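First the structure, then my questions, so here it is.
Just one protein chain is left out here, and the rest sit where they should.
Naming follows writing order (A, B, C, D and E), and every chain is counted from residue 1.
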């Protein structure tokens, strides 16, 4: 078992159309489970780390199924609780060509967002952890969820645990009376690695800039504990064809990954989470340049796998980074 | 086109397991749409009546798909509105043998329950109608839904339209501050045909009795406009094997249908709604005895059809009633 | 290789509903190929005989697929020709419980019915054959098909080959200007084993009777070459539950098989053809009583197998006849 | 509801292979319904118009299913009749890469082609209509179908309704004794918008030219009521990769759309019909240049959707026209 | 978490036919994982116990998938090892009606049977365990597997752990040079609860008898540590219809469960393992009579669930035991 990672966040049932059908055509949908932070956690479990996810599910068999899925994919579910509330859902209409994929979220009142923060003993959860990861989705769900995150971050700080936060601003969330500027800055104050694009900087940290590196420098001024800020650039030629490149600002310069061409995308959901997981793995095991290359290559592989989670082995990411005989049959 | 029927109620997306899998095994689920009153409406459309359903869906493609489904199956959707709120859902785990089928409802905050009653012009909706059907599920959803039902009933009365109500008490509903005894008696006051079992009488009309006919007589005393009270007795040998018999109290006596043996059930959801539709059709076209026979035979056929709706032709019900060469291949 | 059998007849693409869906629900249909006489032929091939089927398909890849299917299931396709015309189709709506299965035929103008009889060299086809089987469907399709059958029968007679004919009267066929009484008696004149029920006797041979044995005796008087007349009695409790019993009149008495209970039918199409095949096999290898038992047991097994064809081994039929530990798991 | 559109034509059951299988591999086929003109009609219904389709189906549940499909997708079926004859079919083998898709038609004797023209009351059907659309497939099916088209066109003229005709020459049709030159010129005489390529001009209007604009000018001389002639150029790099560009001659010049690259085609059937629908919508709502851009973008989107019909919203077409962030996930 | 249970045994990939197809018809097969002892372990995990399974898988992604499946279904996989050798397989042809289900095993050289016994630290594995369960399949696979079992049993004895053994004689195994009589008696010597029928007694323990209770008494004489001997009687009316009854000899008398009728079997594989798990649970929590009732009811439920494992809750078994309103829809 490798290093210990802890993540927190809602896990939803994902219902997706099959065979490129539109929502108005469906007769059946595929079922799997996912959520931004859980996707990161599964990815790290697959890469060999000891990965714990903290969440809550309603007390019924579909909640159980979601929990089982995490366990199946290697996540430690010791801190997966049962609670009141719904199982959050999202419906995915797969896209193709010039037709965009679409998501209909149906996640309000999910059990995780209603969880009493007092039920989580962060001293125990984070005991021995090497890394804690959260995202901006969690504090956007409910006051409870925002409170949990803050408590976790305080304990993480006291234990000297490395923290990453994926700012991930979503306008449709934040329905509980608070806005991102009320909540996010304090959470960012405890984080060493940020994922943030220009709109995230603006909406969550009130940092205006139209240059990534400039925004990073401003952020560092306000939040001096920040060590890395990262993002990907995704160029969307069509729903089936994107290009992807990773960026990592390490306080002094912005390192860039190779730019990958992806003309036959299978499933782009979770691509960003795969990147995040790859970056965490990379920063724990490699130098900065290799870390950003690893993260981007991991994200590229995700686009070839149905479902939210990046079910790949370490050596598969390594091979994509090498860039020779890509995709050649392995017997 | 036959007589004009109007129904009102929520329509949910139904997600059901396939190949007798349990919820913890699912990888995909079948998708169809249903709801008690809409099931009645589809059934009557299939039998050749001009059937309108009144409901509301959220403004997205799955709401559209639900509406399209009603239209596909012959329902007139002129009074299907768009509104704020969720698309209600229910998850069905198909049962088999000694293992019971299970439903997990996920319907709160659905668009229908949030519909402003003022958006429904009942004078127009009920213009020329021969029958109006409601169920006890609707007033259990929200004050708005209860108000809509009452308004509809008042207009129906003013127009001399025949009214049926399926009491259908569900303990898990009624979460908006009112109980069935606050609401149901007034609604029943406008209804001529009731579906009610002993627990329904008790919970919704405060009528205690352990005999159906006695309960009927008490109800008639309180609600003298009642013409018929009906119910089915379902004997559950296993999830795959039920027996079914219909009862119709017509103010003077309780007529009984044949008792049907159903040892190879395909899908029992909507069996009661198929009975209700059969009874409405029967009371509009046949004498009382034939009506109850027709209703029960229709319900039996429903158990052979996947989905909520009873997609059968008039002649198919007639043949089941005749009881000769049942199930023989038709070339 | 066992004895050589030759059959003739149309083979259709069968498109059937899945998961007990009705035609108005289908999104996909299963595809397989079948036809009464080809079903008999496949059945005999599975039992180890050298079985040739004579037919014709249109010159396209679905015609090829039909031909390939026969070959896959062990039928010799040396005399499967290509010709002008359609690939006949039939749509099957699977039944369940009290709901009858339904077939919509779409077979007119099929390539077999348009085949020029001169293209079939019966001397060669029947060379060394032990048995020739035809059915009343073929002469009902077209004058060409009726002519082919008659030619085959004449050659069979000249070679002393045993002949069976399944009268199989279908009112919806016979659209080419002739009726069964114009054609069938002459064909029956060359046949030693007949499958016929009372309506077949009446419609095809103008023999009125309401007693099977009496009808058999009348037939024997008119057609003295007849050795056996056989039929099954099917008692239809529901589409899912039938009872089956076989009868074999051997010129002196009517032998009866056990009566089988079939309360969980999977697919009843082809049950009669499986019986016919079983009877041919039985008469070739066993005494009369065992032959009728074998035929009925074979037919019973067919009801458990999806598709038209009875894909069973000899020992499986034998075990059903024995009647001990029926259906017990074989490891 | 938007403008009223009326279309006429046969609707077939489409049976297509799945997962890129060839016909010789199929075990199941997908079922949907389509036909050139009905595809146009559904497309316009999806874009918000009041779209009526005129056709006929046989009186069985598959005919009903076809009719239901039209209704499901928003088409008004008030003038869908029942009649004698078959349900036309077509089998589609999906192509991929350098392997071409293939269609086997099986449409002769369909109920629409046998419909008595007297059953259609065009005064009523076209009452209040803004546009009537027909295609060259209909008059190629039967004399009845040709007669119906002509009658419709005469009534349309008397009412001053805009008319479009998709010439769509198909060599395999025209089996009833007439050729396109006997029939098409008279029908074209009533049409204001034509879809025609060089072979259509030659075969249906006896106009020889190897230049589109020149052919248009010749057509205008013979048929002065023509306002627009349109076509697409499709460049087939492979079955999976086409390029598409639209052309619209408006009497004075040939306007051209952007050329779209489509390297991941999902289903190209109905691409031309989606273009036609887009053009009708465009000419009704936009200027000529925007109309041809809209039509081509609509057609491109069709290639991403399984089935014959272009199930897209107005805003989706608009976004493809804009050409920014194509295919980007919509949450 | 409840009591700690440890089981040992091979886990195979199960490939089963779908929709009642025969092996000669398959185009696709369902994949799940199972093995007699692992089935017991999953069953106990579902009932709430802390259940560890000891086995080994080859080092590839299908081995990983098998291990993940155990974890998904709640089994602790701390002692699931990786090793040389194959992933054992079994192919299941589902039966129906009079047609028996068939298994083709393909399990030789599986990784578990080749595992070096020295890799298992039984002191650690059995630390704190309440129960150890083994079956006669394991010692039949290889000398290594027999050795492992014996070592486990010795450590279990030293720790005073309750031991159950399912004799489960399989003639096709035992290919490594030893016979059951060489190996089984010594293993039985350490076991307190046996599953054994008359053929098991004879083949594995050399105890001849044609009476269960008599055989039990003989066994007790030879193996005085035995506390319970148990078995089920399965009456096979057909593959779809069995009857089941459980028997428990407790040293003084033979207790019997209710006899259950199962006329609509979904999947009978693992029925015996579900019984075993039920008995272990029962003996740990109930009195003897309730234990055998619980075991049999659990086994009955297994027959309704696809796959090897009995995925049921405690309360579901309890309800079947109660025997009222069996199979009634739970909302």
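Details
Rule of thumb we're sticking to: a residue touches a chain if its C-beta (ideal position, glycine included) is under 8 Å from a C-beta of that chain, and two chains touch if they have at least 3 such contacts.
These numbers were taken from a predicted model, which means no experiment stands behind them.
The chain that is not drawn here is touched, among residues E:106, E:130, E:147 or E:288, by E:106. Residue-wise, the contact with the chain that is not shown comes from D:268, picked out of D:30, D:268 or D:303. Where chain A meets the omitted chain, the residues involved are 18, 73, 260, 262-267, 297, 300-301, 303-307, 311-312, 316, 319-320, 325-331.
Looking at chain E, the residues touching the absent chain are 15, 18, 22-24, 26-32, 60-62, 64-65, 68, 86-87, 89, 91, 93, 102, 104, 106, 108-109.
Contacts to the hidden chain, counted on chain C, fall at residues 68-69, 71-74.
Criterion: only the chains that are shown with their structure count from here on.
Rounded to a whole number, the gap between the C-alpha centres of chain C and chain D is 44 angstrom. Mean C-alpha positions place chain A and chain C at a centre distance of 62 Å. For chain A, residues that reach two or more other chains under the stated contact definition are 22, 24, 27, 68, 102.
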